[in-house]
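One protein chain omitted, others in place.
The letters A, B and C name the chains in turn, as written, and every chain counts its residues from 1.
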Amino acid sequence: MNITYIILIPIIPFIVFLLLGIFNQKIKPAVSGYVGVFGLLASAMLSFYAAYQYFFVNGKVDGVYQTFTEKTVWMHFTDTLHIDMGILVDPISVMMLVVVSVVSLMVHIYSRGYMKGDEGYTKFFAFLGLFTFSMYGLVLATNLFQIYIFWELVGVSSYLLIGYYYTKTSAIAAAKKAFIVTRFADFGFLIGIMIIGFYTGTFDFETLNNPEGSAILNWAATSFMGLSVITWALLFIFIGGAGKSAMFPLHIWLPDAMEGPTPVSALIHAATMVVAGVFLVARLFPMFYFVEDGFALNIVAYVGAFSALFAAVIAITQTDIKRVLAFSTMSQLGYMMLGLGVSGYEGHEGVGYMASMFHLFTHAMFKALLFLGAGSVIHAVHSNYLKDMGSLRKYMPITNITFLIAALAIAGVPPLAGFWSKDEILVAAFEHNKLIYYVGVFVAGLTAFYMFRLYFGIFWGKDRTYDHKPKESPLSMTFPLLVLAVLSVVGGLIPFSEFVTADKVGFEAHLNYPLAAIATTVGIIGIGLAWIFYKKENNLSDRYAKAFGPLYKWASDKFYFDEIYMFITKKILFKRVSAPIAKFDRKVVDGTMNGIGNKTVLISQKIKGVQSGKVQDYAFVFVAGVVVIALVFIYLWSN
Amino acid sequence: MDILSLFIIVPVVTILFLVFAKSLKQARMVAMVGSLVQLGMAINLVFAYLKERTVNDSIMVFTKDVVWFEPFNIHYNIGVDGISVALLLLTAIVVLAGVFISWKMYDLPKEFFISLIVLSIGVYGFFISIDLFTMFVFFEIAVIPMYLLIGIWGSGPREYSAMKLTLMLMGASAILLVGILGIYFNSDVDGGALTFNILEIAQVNIPVEVQKLFFPLTFIGFAVIGALFPFHTWSPDGHASAPTAVSMLHAGVLMKLGGYGVFRVAMYLLPEGAVDWSWIFIILSVVGVIYGAFSAIKQTDLKYINAYSSVSHLGLVLFALLMLNKTAWNGAILQSLSHGFMTALFFALIGMIYERTHTRDITRLGGLLKVIPFISVIYVIAGLASLGLPGFSGFVAEMNIFVGAFQQEDMFMRVATVLSISVIVITAVYILRVVGIMLMGPVKNESYLKLEKVTWYEKFGILLLLIPIVGIGVAPLWLSDMILESLDPFIKGLL
Amino acid sequence: MIEGITIYEILTVTTILFFIGVYGFLTRKNLISMLISVELILNASVVNFVVINKYLYPDMLQGVFFSIFIIAVAAAETALAVSIIINLYRQISSVEVKDTEVMKH
Partner (left out) sequence: MDFSSFLLMRHEIILLAVILLLVVAEVSISSNKKSSVVHLAIFLFGIHTIAGFFKPDYGSLFGGMFHTNALIHFFKNVLNIGVLILLLQSADWIEEKIIQQQRGTEFFMLLFSSLLGMYFMISAGDFLMFYLGLELSMLPVAALAAYETTKRISSESGIKLILSAALASGVTLFGVSMLYATSGSIYFADIVEAISSDNLTILGFVLFFAGLGFKISLVPFHLWTADVYEGAPISIASYLSVISKGAAVFILMILLFTVLKPLMFIWENMVYILAVITMFIGNLFALRQQNMKRFLAFSSIAQAGFILLGLIPGNALGTATVVYFVLIYVFSNLAAFGVVQAISLHTGKEQMKDYEGLYRTNPNLSLVMMLALFSLAGIPPVAGFFGKFFLFTAAASKGYYLLVFLAVVNVTISLYYYLLVVRAMFLRQSETAIPYFKSKIYMKLGLLITALGILVLGLYSPLYDFIHELSNSIF
């Protein structure tokens, strides 16, 4: 199958970025908006075409989805190791193409309304272009190093976009935090890559992932501290993934990242970039699965499960609607990781993998929808906080409906998208690991609860009056909401297991009714509780908050993780390490160097008395010198 | 006249013209034309080299060998390989940029440009020499003008910094001299004549104990100018006091002499010594890498930040050289180049900011993105480049270094490698700190609201440096391959 | 040749003479007397030359000639020294050593 044209998909947004970036001052906002949107439209169309071509026309050869690559050497390291640049087309990359295209396009359209009148309008679209380019590059990457390269690039575009309001100190701090935390994770990722490169002699996904390939078969060749080095490598790589996907304990940047404009949060911190970690694990799934009997994969599963729970608990207590969504994102990402973690490889065994990808897909849709909805709300009431909202359904019907749909979807209410994907994940968990399954179910309940707490809090709740009447957002913003809403409804009906599976052979997925029933009921219960607590204005919630007391406090303070990190960086690294070093350098190292010089001058001060000016002293030294030398050379040195 | 000697002659001619320059206008005109010609020659040399390489596979091409001091068998012996070609190009670009940046050098312009060009002569000569003696001569020629440049046109405690810098570097070169003499007098152990010719000495197998004796002298002698911990302290003060163009040339080019010399002389001529001593110097360089980065975090003076980041980056160069394999060495050279461009760019920008705001204290600056967008944006880009973002030269270099270092099996090397990789995080911290405090945030000082926009010559200087950074970062293949093939003989000398 | 006196005794004398000269040079307060001490030193070597010539190598007269030249030169030296001292005396009307310590360190 000819895949060359796919190269255009990343290239177009990049060109957009260059255009808008370089002629930033020259271009009129209106124009730049259109440039951005149409550029992305083109990419999106290509992606859809590519997806159609791959999945339905000629991607499949005798029942197996093929992997097509095109690449060129970018730089040589050693005779065997080199960085390639190229594109790799297989089910998940194509799937990601679609996801990225859809969400990004919607966000572009949405932003034209949301960012209207902002001074950095053009800059904003430029950055969006840069991000989309990097994201495409990431999903199409053919080898570890290429993915690392674009990994860094999405990181930096996220930095730029979080810090978009660069005069706001909080925004600056958030951007810095996001970049440095992920950078720290990438440090692990890089080491992982190094190890893989050194012990397998390649960075290439195809070679690495081949179950019969040497990389996987000889995993036991070298081991370090009881684990195969390859396992170590995978764990390190997972650290990278965990950083991007805000897995515990590297999640702390995600909530703060909400400082960025809401469309950005929707695109980067909900739908696309944050799933990169999941994508990375999926991309290396064969290695994770086969090497050391999936040791690394179990770690992934537990980390995912814990993060899901952890985030869900915190989400209940947050009052900033974007932060609620942020933690919900984290929790859902945990779900995906969990799904991968409990997955097998062959045929129906691989349901976890499939489900996790499926969930990634659906989640992208409804989470983006949620964020955009939240954006439109914020746009209307100029506040992020629940306390400033309530009974908005009267003023902004479309937002209300779409948000409701999204909420239902994420709560896993059939037949909406979330239901299908989440159910599959739970099935996989149930089959592999009961503990994780229970966690998953519980989280499902929590999700439904906090989501509807949010929904009721915004659109129902106390019947308040606004000093300036909030009104429905313009079409440019509501249109994406509608589109995404539709996708959130129908998204679940896609027979995903036909297309995206671990072994690339589709299988027939069918609903496991008991489990589905359980999950659904749990979801309903969550919604019900939320109804009781928040539908009408009442003090139930506060009472319960008091009842839980410290627990509630911890949760609402995110279990003090920010404080811990702050302590480590500010107190330990800056005060205890950096400052002393800087002082040491000036005082000790430099001091020594200066000391040598000063000492020399001092000596010359001390000895100046020898030059006494008395000719007889001179004579004395002269004679003494003669005598000494004579003695030395007569009695010591002469053989 | 052969293509290489021109690199000495053209600057000399430029100086002769400069002597008769009457005013700033004339002086900078002459200097600009001169350095433009040099840049032209450098670019031409690259293509000439690539062409020559296809037909000529000797280690050095365009060689020219004239007997100088016959009794000592000292020759004026020059030639280039891919490495020197790359570094020559770097030099030419930075010099030209430096001339543009010092467009408004009102105080003694003529003398300023003369010293600047004398410095460049030293650097060019150093990069093209094959003869140890010639190399050493050019080395000192390159160092001494710094005294005047910093002392006369500097700021702050310029006399102190200038003196310190000169003495430390000259002291180092003095140690180096002993090393060179040691090599020279052992260059006849195989029965040949005493010689200073690097290529010939490389063929001689110098006794191991001799190598052990002279490697540290040679290494330290060069490494001090490469800001080896703990001999780096001249660089922060020197940079802080130096005028913009000088900081650019110094950090951008002069400090590269260190790595290059270590590689060409210490490593190539005393391989066993290198293997024997590497552990201690690896420790020092890794310490330098981490240490420089950490001290950069706490600085508030822009130039100090940059100086310490140079210590950290060049620590990586030495570290890579000590890893003794092709990939790492390739990384070292690339790092030298990319750091050259980046740090020159940084100093240029710092100079511009200082010129406008009259302070280099980041705590007193703020929100510059609003008032001088162009400079600020470039600063951000330079910052991203220096924290090793893909798409910029820094990434290419660092990845080569890390991958190369990772080829070393044993635990000690692994630990050192991981430690040095960890610098990518710390670098991010101090770079983003500066960006956050200085460029972003609200405008701290009302008077900054009407700062002079960037001028054409400043733009020119900036772009001159930015283009190669991006160029190497986006398409490193031709450059890294050119260097790689030049590395082969050195590797063979090592194994 | 002097009967009953060996070269050692004479050389001992000259050596003593030499060191007396040195001692005088180091201790005298007066420039003139320092000059005199110098003469002692020179004379010590003069005697040395003569004696060595006579006792050890009597067949040639190198030593003797040498000593004559030394005497001549010594005279010139003294003359010059004295003239300089006089010149100093003109300015500071003193020939004390301690007055010649303006330049030091």
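Assume a residue touches a chain if its C-beta (ideal position, glycine included) is under 8 Å from a C-beta of that chain, and two chains touch if they have at least 3 such contacts.
From a predicted model like this one, the values you see are computed outputs, not experimental measurements.
**Q** Specify the shown partners of the omitted chain in the complete complex.
**A** Every shown chain touched by the left-out chain: A, B, C.
**Q** Given that one chain is not shown, which residue among A:V61, A:M225, A:A547 or A:I634 touches it?
**A** A:I634
**Q** Identify the residue among A:M45, A:V64 or A:I607 that touches the chain left out of the display.
**A** A:I607
**Q** Residues of subunit B in contact with the chain that isn't shown?
**A** 68-72, 74, 133, 137-138, 140-141, 144, 147-148, 151-152, 158-159, 162-163, 166-167, 170-171, 174-175, 177-178, 181-182, 184-185
**Q** May I ask you to list the residues on subunit A that touch the chain which is not drawn?
**A** Counting over the whole complex, subunit A touches the hidden chain at residues 597, 600-601, 603-605, 607-608, 610-611, 613, 615, 617-619, 621-626, 629-630, 633-634, 637-639.
**Q** Spell out the interface residues on subunit C facing the chain that's missing from view.
**A** Here the touching residues of subunit C are 18, 21-22, 25, 31, 34-35, 38, 41-42, 44-45, 48-49, 52, 56-57, 60, 62-63, 65-66, 69-70, 73, 76-77, 80-81, 83-85, 87-88, 90-92, 100, 102-104.
The criterion applied here is as follows: only the chains that are shown with their structure count from here on.
**Q** What is the chain whose Cα centre is as far as it gets from that of subunit B?
**A** Centroid comparison gives C as the farthest chain from subunit B.
**Q** With centres defined as the mean C-alpha position, give me the subunit B-subunit C separation in Å.
**A** One centre to the other, that is 65 Å.
**Q** Using the average of all C-alpha atoms in each chain as its centre, how far is it in Å between subunit A and subunit B?
**A** 37
**Q** What is the distance in Å between the mean C-alpha positions of subunit A and subunit C?
**A** 98
**Q** If I count partner chains per residue in subunit C, which residues reach a count of at least 2?
**A** In subunit C, nothing touches at least two other chains.
**Q** Residue numbers of subunit B touching subunit A in their complex, please.
**A** It is residues 164, 167-168, 229-234, 237, 291, 294-295, 297-299, 326-327, 367, 369-370, 384, 389-391, 395-396, 399-400, 402-404, 406-407, 417-418, 421-422, 424-425, 428-429, 432-433, 436, 439-442, 476-477, 480-481, 484 of subunit B that touch subunit A.
**Q** What residues on subunit A touch subunit C, complex-wise?
**A** 608-609, 611-616, 619-620, 623
**Q** Mind listing the subunit C positions that touch subunit A in their complex?
**A** 22, 25-27, 34, 97-98, 100-105
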